[in-house]
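Dropping the structure in here first, questions after.
Removed from the display is one protein chain of the complex; every other protein chain stays in position.
Chain IDs A, B and C follow the sequence of writing; residue 1 opens each chain.
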Amino acid sequence: MDFSPSPRAADLTERVRAFLAEEVEPAEPQYHADLAEARARGEAWIPLPLIEELKAKARERGLWNLFLPKEHAGEYAARFGTDGGEGLTNVDYAPIAELTGRSAIAPLVLNCNAPDTGNMEVLLRYGSEEQKRDWLEPLLDGRIRSAFTMTEPGVASSDATTMEATAVVDGDEVVINGRKWWSTGVGHPDCKIFIFMGLTDPDADRHRRHSMVLVPRDTPGVKIERLLDTMGIYDEPLGHGEVSFTDVRVPAANIISGPGEAFAIAQGRLGPGRVHHCMRLIGLAEMALELACKRGLERTAFGKPIINLGGNRERIADARIAIDSARLLVLNAAWKLDVGGPANALSEVSQIKVAVPNMAQQVIDLAMQIHGGGGLSSDFPLAAAWTAARSLRLADGPDEVHRGVVARIELGKHGAKR
Amino acid sequence: MDFSPSPRAADLTERVRAFLAEEVEPAEPQYHADLAEARARGEAWIPLPLIEELKAKARERGLWNLFLPKEHAGEYAARFGTDGGEGLTNVDYAPIAELTGRSAIAPLVLNCNAPDTGNMEVLLRYGSEEQKRDWLEPLLDGRIRSAFTMTEPGVASSDATTMEATAVVDGDEVVINGRKWWSTGVGHPDCKIFIFMGLTDPDADRHRRHSMVLVPRDTPGVKIERLLDTMGIYDEPLGHGEVSFTDVRVPAANIISGPGEAFAIAQGRLGPGRVHHCMRLIGLAEMALELACKRGLERTAFGKPIINLGGNRERIADARIAIDSARLLVLNAAWKLDVGGPANALSEVSQIKVAVPNMAQQVIDLAMQIHGGGGLSSDFPLAAAWTAARSLRLADGPDEVHRGVVARIELGKHGAKR
Amino acid sequence: MDFSPSPRAADLTERVRAFLAEEVEPAEPQYHADLAEARARGEAWIPLPLIEELKAKARERGLWNLFLPKEHAGEYAARFGTDGGEGLTNVDYAPIAELTGRSAIAPLVLNCNAPDTGNMEVLLRYGSEEQKRDWLEPLLDGRIRSAFTMTEPGVASSDATTMEATAVVDGDEVVINGRKWWSTGVGHPDCKIFIFMGLTDPDADRHRRHSMVLVPRDTPGVKIERLLDTMGIYDEPLGHGEVSFTDVRVPAANIISGPGEAFAIAQGRLGPGRVHHCMRLIGLAEMALELACKRGLERTAFGKPIINLGGNRERIADARIAIDSARLLVLNAAWKLDVGGPANALSEVSQIKVAVPNMAQQVIDLAMQIHGGGGLSSDFPLAAAWTAARSLRLADGPDEVHRGVVARIELGKHGAKR
Partner (left out) sequence: MDFSPSPRAADLTERVRAFLAEEVEPAEPQYHADLAEARARGEAWIPLPLIEELKAKARERGLWNLFLPKEHAGEYAARFGTDGGEGLTNVDYAPIAELTGRSAIAPLVLNCNAPDTGNMEVLLRYGSEEQKRDWLEPLLDGRIRSAFTMTEPGVASSDATTMEATAVVDGDEVVINGRKWWSTGVGHPDCKIFIFMGLTDPDADRHRRHSMVLVPRDTPGVKIERLLDTMGIYDEPLGHGEVSFTDVRVPAANIISGPGEAFAIAQGRLGPGRVHHCMRLIGLAEMALELACKRGLERTAFGKPIINLGGNRERIADARIAIDSARLLVLNAAWKLDVGGPANALSEVSQIKVAVPNMAQQVIDLAMQIHGGGGLSSDFPLAAAWTAARSLRLADGPDEVHRGVVARIELGKHGAKR
């Protein structure tokens, strides 16, 4: 159980820390001001040039595509600018993801943003040479963005097998129909490619019925119906969309890894993706705790810093304990993934998917409370942080489903069939 | 300990229920659609005519100003349209407030909206004849709205005695300076009068230093700097404002109940106001629980209604228990206020101020979770409801301050000085 | 919703309070000392004479059998010494039960101790004239005690229909076989009669299969196998026993209300019984909170009373809120029982059965913590109190079963079949 990053990863972590401190953090106030202005003009969905400038700087420093996994990165890390020319293990990448999680823009700037990272991993591991050339390379290059269209408005997303959208093979084409929502990233004008998940063969085994298909955004029949908010927040310019697919036809070669492979791919995609999400939330929780400490020490009431009133210090202690526990749990899941792959870390990945967003939600709520009314407003990053943590209790599977996985594995140790 | 409403109150409650079902609920989808459109046009701060139409209907049915307290309503209940011509006790009003709390617009429609109700109570109990004529009557008439400017951005609002804004008597005028925020209602064009709270005599006893002053919105030196959001929500067209006061001069006759009386007034104002807030949150929590039950029964996953999966039914039970406990606690506080006034209900009012928003936040969070991603979006009223509950853990005193009051009273029973 | 006791009940409550203060509390240290000595001598199962003396005094003051329910007490309240000669409603009895709950011996002293009260209610409501004469009257007289043998070691007690013990009618006899445990009271030498619950007709409807049978303790084939402890506590001299029944034969006339009626009777028995348990736990929690306040004010650390350290005052506030909420919830269940009987209060009784023991467990845990190591020892009544609260999360149906009832009723409002 060794959670130490390699020397190269430790070096990259320090360089990311420096880059964030020198370039990203100083730019954030401007970014938020520009975004607010753009919103007021109704132009929030047009990406701000600031991000592209920062992306160029990150790439120049070799802090680019750091998410690329050691075992699959192959030639790509070298070709697309990751310093050192190879990918990182999950344990290596963890502290980097945590650092980027503190910032609203860092993941974008380092080309390490969900859902693109997950989509790139899918192509890396399961894509054909053509699929890699056409879509993976421009994504690694930061020229285009992508979306993953899986969740549907009409069915409970906790059970993916209930999905109703279809991807029917018709000769050398696939015909796609259905409606998806919470498709993150579709608001961005550079979002050129969707990975669509749909039902191909209703008669196959339960986990062999669905396929993943690459659908270029401009294919006829694809329509972005609207962009959804979470707690009033639209996450421009990426956004979360509701998308309809009406008799959309793409070549059968766009199916990733063949018909019926969607669940097999999802299994591989979601493990590291969930670890990344959780790592970033750890960073967010750390940021919230820092703000809470600072505010609590600065403001006074009844003649004392408010941090010294009532149970506030105990809450700070509980938050520290909760964050440190959660980080260790994430590192453990990362390490289990590293040493044995997704099948080795089923329980551990579900454990963090339950534990970390709940922890972050609670720590951020505490920070809000210490900030008073302002803590709920856009004056502080806490409302957005809370929303991110809360959303993650649903995205990539609700808490309840992941608790189910952990329980199934635990009871399996004692002979339970399921 | 008798929590039964009077026969007249029971009748009014049923009539409010019918009015909401017949007029308000059917109008709400239109209201939300109109508001969304107005927002898109940048005109969300212009009140929608729908509200005025519904106000007229409510008044016609005598369901108007029902918040008026029995012991202070005097002639006003009769003059301003409350059916039966007299005010209600807190116990009587409780189930009515709960019903209105389920709806985003019902409180406005019945002229029972915070902060106007609290401001009207202040004028009713402490206002001079001129103050009543000039400001209370148009408020009761629903012609104008009002704001209460107390919280300040620069100091911890948990300790009101740290307030830095000033209200200095200068001959027959008061000179007002300072900056306030979270002044609810100032976004509304009909908001014509502010009750300003500021420091008058720094050398007086700690709770005799501050005054409340009536400041007409259009007085020179009053400036609404901006409108604040909570979790991305602006609560248009009332809104929560940041307001600066620069050498604002009003007649000394605008001081309510004389210089140095602000805390005495606040004590009287906040008791019933907190009870009303809590009652409305009970309604909100009931609404959320209903939505959770319905959604949980409708949607299926793994071959079952999702309500039957994992711990969901236990969560429904816990929510029912939590709501019923909280309602009883609120009724108890209302009853204590009714039989002995604010001094008799200090602990009870603080108890509900802690217990109810926390309960509501949790029940609404559960309802969100059962709704999946949609539960966080504007497709459902849950995000707004959560924000309302969360805000109330800060507004009118943070949880921690109210726990402090409850503890002080409890320990006082065993001889503790404070 | 009127939770006020009748004037007679209010008077009895005050007289109970006075009796406890004058006679019972002063005797408790002696009682505990005598019991400890008896334990050391291995004679803890021999009742101490002190209790009989106090019983006589209670009876003399008319504070006897106060549990007798208004609607079923009939002649018995008058015949067996309850002052005023009639029974009390649940709302009337609530504050009395709360007072007795504070004391380890008061319920016994007032002849209001479980399980005898529940057993007496069964006989009162469902017993034949002979059964009343033979068993109810001596119980009301305080001459004998009784036990209720229902839970079995071999099956999950959460589902009573899985019970395996049998009560087979054989001509004019009933033949009883099986093993029961957690039969409270069987340790007491005066415990002369058991109400046994067993399977009579496996082919009947699920809730018509079982019968309740009166089994005198000295019937051949009845054997008390051992006495069980909860957290090391044996609750001498009543105790909780494991009892075997081997070919035990009693007259068929000993069946209460006829074969197959056990569940119908249990339904009626358990409602008020659960309310009484919860009322007493409220008293226990109040006692714990008082001890916590006193200890927290007396002891100092780091130069302050420990109650002023960290989050302790907030915990006191939370405990006060929790107790007051719980009491109101119990009063509400009592009132619902009073106005409409058990069928009217199904959810409410299950609500308190969940809420109150959990609340008490938590408040007592807090009191323990404030007492330091001593709080866990026999030097304070907290360990016994905690054990009582914890046990009640299982006795009379575990939390989970009661949450199930509340959920079923809640979801039933929205059309769910079960």
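The definition used in the following text is that a contact is a pair of C-beta atoms (placed from the backbone, for glycine too) under 8 Å apart; a residue touches a chain by one contact, two chains touch by 3 or more.
Predicted model, so just to flag it, every value in this text is computed and none were measured.
In the complete complex, the hidden chain is touched by one of C:Glu52, C:Glu71, C:Asp159 or C:Glu225, namely C:Asp159. For the chain missing from the display, the contacting residue among C:Asp92, C:Glu348 or C:Asp399 is C:Asp399, taking the whole complex into account. In the full complex, subunit B touches the omitted chain through residues 310-311, 313-315. Along subunit A, the points of touch with the absent chain fall at residues 1-4, 289-290, 293-294, 296-297, 305, 307, 313-314, 316-318, 320-321, 324-326, 328-329, 331-332, 347-348, 350-351, 354-355, 400, 402-408, 410-411, 413-416. Mapped onto subunit C, the interface with the missing chain covers residues 42, 151, 153, 155-159, 162, 181-182, 228-233, 240, 299-302, 306, 309-312, 368-369, 372-379, 383, 386-387, 390-391, 393-395, 398-400, 403-404.
The criterion applied here is as follows: only the chains that are shown with their structure count from here on.
Although subunit A and subunit C share one sequence, what matters here is the overlap of their interface residues, and that overlap exceeds half of the numbers used. As a whole-number value, the distance joining the C-alpha centres of subunit A and subunit B reads 38 Å.
Annotation: 54 Å between the Cα-based centres of subunit A and subunit C.
The residues of subunit B that reach two or more other chains are 400, 403-404, listed in rising order.
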